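Encoded as C-alpha cells, the structure appears first; notes follow it.
With one protein chain removed, the remaining protein chains of the complex are shown where they sit.
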Amino acid sequence: MSVFRQLLVLIAGAMLLANIGCRQAARQNGLVLVQTPVAATQPAADMLDARYPNGSRVLFMDQTADPKTEMVLSQGLVAAGDPVVSYDGCAVYFVGKETPESDWQIYRGNLSGDLPKPVTSMPGGAMHPALLPTGSLVFISPVPKMHPGQPQNRLPAIYLRAANGSPSQLSFGARAVSDLTILADGRILFVQAPSNEAGSASAGPALFTINSDGTEITAFAGALTAGSRIEHPRLLADGRVAFIHAASNDLSTRGVAECVSLSRPFQSLAPLFSGELALVSSVEPALGTNLLICAANTADSSHRLALFQVEPAATVLAKPILTDPQWNICEAVEAVARPRPMGRLSTMDPQKQTGKILCLNANFSGDQSMGGQSLATHVRLTARTASGTTVVLGEAPVQADGSFLAEVPTDVPLGFETLDANNHVLHRQPPVIWLRPAENRSCIGCHEPPNRAPHNARPLALNFPITSLNLPAGTTPP
Amino acid sequence: MKTIYKLTATLVAMGEILCFCGAVPIGAAQSSTNNLPFPLIERFENFGAKDGLPTHKVHCVLRASDGKLWVGTYGGALFRDNGKFHLISTNDGLSHRMVMCMVEDKRTGDMWLGTMRGLNRYSAGRITTYTQTDSGLPNNVVYGLDIMDDTLWVATAAGLGALNLKTGSWSIYDQNNTVMHEPWVYSVTGAKDRVFVGVWGGGILEYEPASGIFKEHRDPDRDFHFDLAPDDGPVSDITSWVAWEDGVLWQATYFGMSRYDGSRWRTWQETKSPLPSNFVNFIWPHGRVAWVGTDCGLSTTDGNIWVNYRTDEHGDGIMEIARPGQPMETRKMTTALPNNFVLGIWVDDREAWLATSDGLAHAFLSPTQSATKVAVDQ
Partner (left out) sequence: MKPRLITLFLVVAALGAVAMWLRQDYWVDHMSRMSGQKDLSHVTCFNCHMVSTAKLRWAQPRPHHDAPAGLAVSPDGKIIYIALDDRDQIAAADAVSQKVLRRVKVAGRPFGLALDAAGQKLFVTCRDADRLAILDTQTLKETASIGVGMAPVAVAYCRTSAGERLIVANSMADNISVLSVSPLREIGRPSAGREPFDVTVNPDGTRAFVVNRMAWLASVKTVPAAEVTEIDPVTARTIGRDPLASAHLSESIGIVPSRSWVLNPLVKVRNLVPITQVANGWVMSSGFAVTDTRTCKVIQLPLDEANNYYADPSGMAVAPDGKRAFIASGGSDVVSVVDLDKVSAWLAAASVSTKEEAINDMSLSPEYVIARIPTQRNPRQLLISPDGGTLYVAERLQDSILLVDTKTLTTKGRIMLGDGGLNDPIRRGERVFTTAAYTFQHQFSCRSCHPDGHVDGLSYDFDTSGIGDNLLDNRSLLGVAGTEPFKWNGKNPSLEVQCGPRFAKVLMRTDPIPPKELRDLTTFIKSQPPQRVARRHDGKLTPAQERGKAIFFATKTSAGVEIPHGKRCSSCHRPPLYTVRLSFDVGTGGPFDTPHLLGVANTAPYLHDGRALSLEEIWTLYSTNDTHGVTSYMNKEQLNDLVEFLKTL
C-alpha cells in the first residue's frame, strides 16, 4: 500500500469518526431535565405513572449557550423521565411510554434531535435505567402496579441488556427492587423493599449492592423505617450516597433528601441539608463537587419543583437556578462526559447450575437477639420457588467453629435455618440472597454486623466434603 | 578385675556406714569449715510438683544473667520469676517436652534449650525450633550446648553441630570429617579459642576453629572401666560431660572423672578417691572448683579436698569431707538433697541449684567463704 493510499485511509477514518462521534463538545454546560406538568391529574396505574404523569418530558437545555438551546429528547412519547446520561455525555437513556396504555420502556435519545429509540421491550415494562462501566444498560422490570389488586406476575428484578439486545436477569431475590445507580467501584446500588417474611430483620426499605454480573448481593445501608420508601440513590463526589427518603409508601408523597457516607453507610444516615427539610425529588452530582437538586420551591406559593444548585456542604437550598410556572422540574442531570466507574471481570460461569457457599461461623451474629442461645450443629437451607413457596434444599453440618460449606442451586432466593442438636431452629433467615452460576460466596455469620471483615482463620468446614443440595425434583425455580 | 571392683565397692560402702555412724549435725561442726578452700552447702530448699514443676525429673538448671532461674525437666522448661515457676511446654511451641540442656546467649539474653527432639531458642517469649528435618541441626537428640562468640555449639546423638548465629549457617562435625570415632556427642564446651567435645565412646575432641584442627584426647589405656594408669589422660572414653573454666577442662564419664589444665591430666575414680561414684553425670566448674553430679550425690572438689553430699536411706542429708591424708569427716545436715541422682548443677558464689531425678534443689552456701575468694586465695 502506498503512502498516499495510507493517508487516504487515515483521512477517511478520521472523517468517519468525526461524523459518528459525539457532538457534545459544544454543549458542556447543558442539562437534561425532567419536566412534569403542574396540572397533571390522571390516575396512576403504576409506579412510573405516579412519578411521570402524561405530558412529562425529558428535555435538554443549555441556557448558557448562545443561542440558548432547548430540545425535547422524549419527543413522540406521552410521558418520560428518569434520565441517565452516557459516560461519554452523548446519549441519554430514560423511561418513556408511547401511549397512555403502553408499558414503560427504556429509550435512548441523543442530543442531535433524533427521535428516541426504545432499547427495551420488557413485558410489564422497564424502569430505572443505569449504565454499567462498559456502557451496557441495566434496568428494572417489571414496573410495579399501583394497586395491590392488579396482577403482578413477577417481582421487579434487575436486568442487564446484553450486546444483542436481549435481557438477562441479574437479581433473584424474594423482594421487589427499584431505583438503580452505579457506584464508582462498579457495583450496582439498588433499593430493596422490606421483606414480608416472618423473622426478617429489615424493618423498611434498604440499599443493597450486587456486582455487574449479579454476584455478591450485599446489604449496603439501612434498613430505614418501616413504611417509608427510598428513591433515586446517587453517589456524590464527596463520598456520600444521597437519596430521597419519603415517610410513606404512598407515591404521591414527596420525600426529603438524606444521605449516608460510603465510609460508614450503616451508621451515618443524615439529612442532606441540615438546615431545612425541603421536599426533594432528585439529587444528582454536578460538575466539580456541586449538587443539582430538584426540590419544592418554598418561595413559590404552589411549591412547584424547581432546580437548585448547591455546594456539597450546603445546609439549605437557597434560591433556585431554574423555575418554570408550567412545569415541575423533578429531575436534572448534567449532560457531560463523566468518568466511568471501575469495571469488573465476571467470575460467573453460565454453563454451571450451582454455586458454593461458605459460612465462617453460623453462630456469629450482629443480631443481639441470638445471644445466649445454644450452638448450631447443622443448618437447613431453603429456597423460594416460582410459586412463591419455600422448599427445603437439605441440611449441611455445622462444624465446631461454626463453619459450613454447601453447594447450592443458583439464581434462586436462598434461606437458612440454623438448628441445634435437638433440631430446634435457633435462627431463621428467609430466602433473600442468591448465588449466580459458579459463584463462590462467603459470609461471616448470620446477620453479621455490616462492613465487617472476617477473622483470619481457616474454617473447619474446608476439611470436610462439601454438602451438595438441590431443589427437590419437580420444583420450578423463579 | 570384677572381683577387685566389687571388693572395693564393698569397702567403700562399709566406710560410708562407719562414717554415717559417726555423723555430727552440721551446726555443731561449723567451725571446721574454715579450713576448706570452697564453700559448703548449709542447707537445701527443695522444689517439686507442689511448687509447679511438671514432673519429678529435672535435667538441668541455670540462673540466667538477668537473674531468672531456668529449669529443664522431663515435662518442659521453666523459668522462675518472682518466686513462681512458669512452664514452657510443647503447647508453647517447644519442640519436645524433655529438656536436657540449656545455655544462655549472654549477649542477647536468648535461652537455647536442647531437647530429646530438637533445639529451641527462647527469645523474649518467642520460641524458634530447629530440628534435623527443618534445619541443619545434625540430630534431634540434643545433649549439650555452649555458645562461643557467634557460634552455638550443639552436641547431638549424631555429631557436633555449629550454628553461626549471625548467618544462620550450620556446620556438622562427626566421624566423616573429623577424627571423631563415634558420632554420639554428649557434651561441648567452649574454651576461649577452642572447643572441647565430649564424645560417648570417643573421649574428648579438641577443636581450634581458627585453624580447623581437631585433636583427640583418648583414654590411653583404652579400658573404659578401669583407670589402669592414673593421670595419663582421660579416665575413660565414655565421656558423659565436659566443662571448662579458668583454663581447666573437666571430664565426666560413667567410669570416673578427669581434669586437664592444658598440659597435665588428673583422674579420679571412686575406688581411688573420695569421688562417691564413678557414674558421673555432670560437672559444673566454678573457678577452680568442680561441682560434680553423680548417681550417688553431689561432690565439690578442687582436686585435693572433697566434700560430698548425699541423702541416706532415712532421707537425711549427709555431708562428707575428705581432706588429703585425713580420715573422712561425716556430718549430718538438717536438710537433704531430694535425690542422689544429680543431673545438673549451677553454682555461683552464693548459691547452687541442683537438678536431680526427683526434683530441684536450691543449695545455700556458707557465706564466709566464697568460691571466688577461695580460688583467688589459692
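Note that the chains are named A and B in the order they appear, and that numbering of residues resets to 1 at the start of each chain.
One rule holds in what follows: a contact is a pair of C-beta atoms (placed from the backbone, for glycine too) under 8 Å apart; a residue touches a chain by one contact, two chains touch by 3 or more.
What you see is a predicted model, and the numbers here were worked out from it, not measured in a lab.
Within the whole complex, the absent chain has one touching residue among B:Asp134, B:Asp193, B:Glu208 or B:Asp261, and that is B:Asp134.
Note on the undisplayed chain: of the listed residues A:Leu360, A:Ala383, A:Val398 or A:Leu469, the one touching it is A:Leu360.
Although one chain is not drawn, the whole complex shows that of B:Asn35, B:Thr108 or B:Asn304 it is B:Thr108 that touches it.
Contacts to the hidden chain, counted on subunit B, fall at residues 66, 107-110, 121, 123-126, 128, 132-136, 138-139, 158-159, 165-167, 169-172, 174, 176-177. Although one chain is hidden here, its contacts on subunit A can still be listed: residues 133, 183, 185-186, 211, 216, 218, 239, 261-268, 342-345, 347, 356, 358, 360, 405, 438, 440-442, 449-459, 461-462, 466.
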